[in-house]
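My questions all concern the structure below.
All protein chains but one are shown in place.
Coming up: chain A.
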Amino acid sequence: MGKLDSKVPSGPLADKWTKHKNEIDLVNPANKRNIDIIVVGTGLAGGSAAATLAELGYNVKTFCYQDSPRRAHSIAAQGGVNAAKNYQGDGDSVYRLFYDTIKGGDYRSREANVHRLAEVSTNIIDQCVAQGVPFAREYGGLLDNRSFGGVLVSRTFYAKGQTGQQLLLGAYSAMNRQIQRGKIKSYTRHEMLDLVLVDGKARGIIARDLVSGEIERHSAHAVVLATGGYGNLFFLSTYCMGANVMAAWRAHRKGAYFANPCFTQIHPTCIPVSGDHQSKLTLMSESLRNDGRIWVPAKIEDAEAIRAGKLKPTEIAEEDRDYYLERRYPAFGNLVPRDVASRAAKERCDAGYGVNKTGEAVYLDFDAAIMRYGREKALTSGMKNPDDATVRKLGEEIVEAKYGNLFQMYEKIVDENPYKTPMKIYPAVHYTMGGLWVDYNLQTTIPGCYAAGEANFSDHGANRLGASALMQGLADGYFVLPYTIGDYLSDDIRTGPISTETTEFDEAEKAVRERIEKLMSGSGIHSVDYYHKKLGKIMWNKCGMSRNEKELKEAMKEIAELRKDFWENVKIPGTAYSKNQELEKAGRVADFLELGELFAMDALERNESCGGHFREEYQTEEGEALRDDENFKFVSAWEYTGEPSKSKLHKEDLKYENIKVKTRSYK
C-alpha cells in the first residue's frame, strides 16, 4: 500500500471520532500564535476552516481568486443542508444518515469518514443558527425541513432556494470577525499557481496577484486546499466560470495522489442547452423534485409533434404521459438519487422521447402539486366548492412561496412561465466526488497539505446525495480539520517562521514564471475558450453520463493531442504582468487538459458501473448499474509521474464492517 495509510482510528465505528479527538496531539494556545496556516479557497470548507483556525489562535492567510470571499461558488447551492437532527420525528438518526450516504455513494466511500460526517452534521445546524443564519422556520418558530433524493426522511434544512448563500455568508461573517481581529489576512483576487515543498512538507504557495500580475511567495507551516471541484473540465456545467482545478492539480504534480477522478455528478434537473453560444448551465434545485413530477410523452409521435412545435405539453392527456421515474422506481419515485434520475432522462431522450428542439430535455411538471396545495389551502381557509381557477391561484401562491426564486430564474432564462407550462430540464455536470486523496485527518499524501470540501474525495463515494455537499464543506471546515491539523502542527511548535528566501521557493517561483512565459509565447491562432470548448465536447461525449472502453481510449488520445495543440497555438493577448483574464483562463485550461486525460484513464480502468460512473459494458438486464465488489471495492488513487497517461495507480481497499454491502435499489 505504501503511502496510502487511511489512518482510520481503531475501535467501534461510533466511538472512533471521539476517541481520535481525545488521542491526537494538541498545540497549546501560546504556541498556536507562532504557527501560520494558508487556506486556499474561501467557500464553505475554506471559509469555515479559516475562521475556526483563527479562533483557535493560528495565524491564517486566505486566498481566493474572487474579489471577495463571499463570492465563492458555495453561494450558488440552492436546496439545503442535511443534518441528522430528527426534528421531524420521522426516525432519522446519525446511523441512518451514515447509511443513506454510504448507500447513495454506491459503496465506494470510507465508512469512518462518513460516520464522522453524520455525527457532526447536527453541530452544523446549531453553529449556523448561533451565527444568525436565517433558516426557514415553521409557524411555531421551529426550524423547517424538507426531503431530498435517495432518502426516506426529512432532514434537509434550508433557506428558500438560497441555502448555500446563507451558509456561506455565515462562514464569511465568521471570517470577517477574525479579519477584524487581525487573525486572518485575506488575499482576494489572488490565485495559487504552485505548492512549495520543503523537505517533503508543504510549506507555502506561489500566488499571482490577479490585479497587478505580480508573482508572490507565501509561507506557512501547513497549507489547506479548499478549492472546490473540477466540473468545469466539461466546459458547460453548473459551476461558476472561474472554478478550476489548478491548486489541486499543482499539489498533485508535487506528490498528492488524486482519487477517483472519474466520479462526477451529473445533476438531473438543469436548464437545457439553448445554443452554441452557451457559457454555463443553470441548476434547478433538487428540492423541486419534492413537488415536481418528471415525464415525457408516452407516444413517440407526440414527442415528435412537440419538437416540431405542433403540440404543447399541456395538451397531452394524463394517460399519454410517461412518468418514467414513478414507473421504474415506485418506492422512491421522483426522489431517486441524482445518478439514477440523470441516466433515466438520458435513456428516454436517447430513445427519441426528448421534448425540446435538440431532443435533450424532459418535463418537470408542477401542475399536480399546484392543484394539491390549492385544494388544501381552500379547505383550511374554509372555502366550499372552489372552482379550478381559484384552486390553481391558491396553489400557485404556495408553490411561489416555496420555490419562487427558482421559478423566476427559470423564466428569465427560458422565457416561459413554469407555473403555466412544465419546466424543461436535462442533466448537467454539477459536482465532482473525486478529488485529492486524503486520510482520516484530511491530509493528502504530502505531509502538511490538507484538502477539505469538494476538493477532497472522501465522503460521497461514487455519487453524492442532495444537500450533502454543504454538510461536508462545513463539517470539514468547522469541525474536523481544525482539530486534526493540530496533530500535525504539534511537531512544528519550535520550527519558527518559514522563510521564503530559500532555494525551494526560488525554484517554485522560477517554474511558475517559465510556465506563464510559455503560455504567453504561443503562436496565437486560437483563443483559450476554443480549447476549453473542444475539451468539454470530448468529455461530455466520451466521458459523460455513460462511458465505454472504445470511447474512453479515444478520449485519452484526443485530449493528449488537444493539449499539445494548446501549448503550441494558444493565443493570449495583453501582458503577463497586469490584469489579464485570458491568461488566468489559460492557466486553468492547461491543467484541465492534463486532468481530462487522467479522468478518462480512471474511467477506463474501472471495469464496473457504480454511482455516477456508468460503463455501458457493465449493466443489468434492466439497464441499472452493475457493480463489481469483488474486483473494484477500492479507491483509485493516482500518483503523478510526469505524464497523465503514465500515472501510477494505488488502491485503498474499502472495508465495510458496519454496513452490509448490497445492490443499491430504489425500486
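As a working rule, a residue touches a chain if its C-beta (ideal position, glycine included) is under 8 Å from a C-beta of that chain, and two chains touch if they have at least 3 such contacts; residues count from 1.
Just so we're on the same page, contacts and distances are computed from a predicted model.
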{"item": "Name of the absent chain as recorded in UniProt (options \"4Fe-4S dicluster domain-containing protein\", \"Fumarate reductase iron-sulfur subunit\", \"ABC transporter permease\" or \"DNA-binding protein\")", "value": "\"Fumarate reductase iron-sulfur subunit\""}
{"item": "Among A:S6, A:N59, A:N113 or A:Q165, the residue in touch with the chain that has been omitted", "value": "A:Q165"}
{"item": "Residue touching the undisplayed chain, where the options are A:I179, A:A247, A:C349 or A:V438", "value": "A:I179"}
{"item": "Contact residue for the chain not shown (choose from A:Q66, A:T156 or A:T500)", "value": "A:Q66"}
{"item": "Candidate in contact with the missing chain, chosen from A:M241, A:I300, A:A331 or A:L649", "value": "A:M241"}
{"item": "Positions on chain A where the hidden chain makes contact", "value": "48, 51-52, 55, 66-71, 73, 75-76, 85, 87, 120, 123, 125-132, 134-143, 159-160, 162, 165-166, 169, 172-174, 176-177, 179-180, 186, 188, 211, 238, 240-242, 274-275, 277-280, 282-283, 408-409, 412-413, 415, 478-479, 482, 524, 527, 529, 571, 573-574, 578-579, 581-582"}
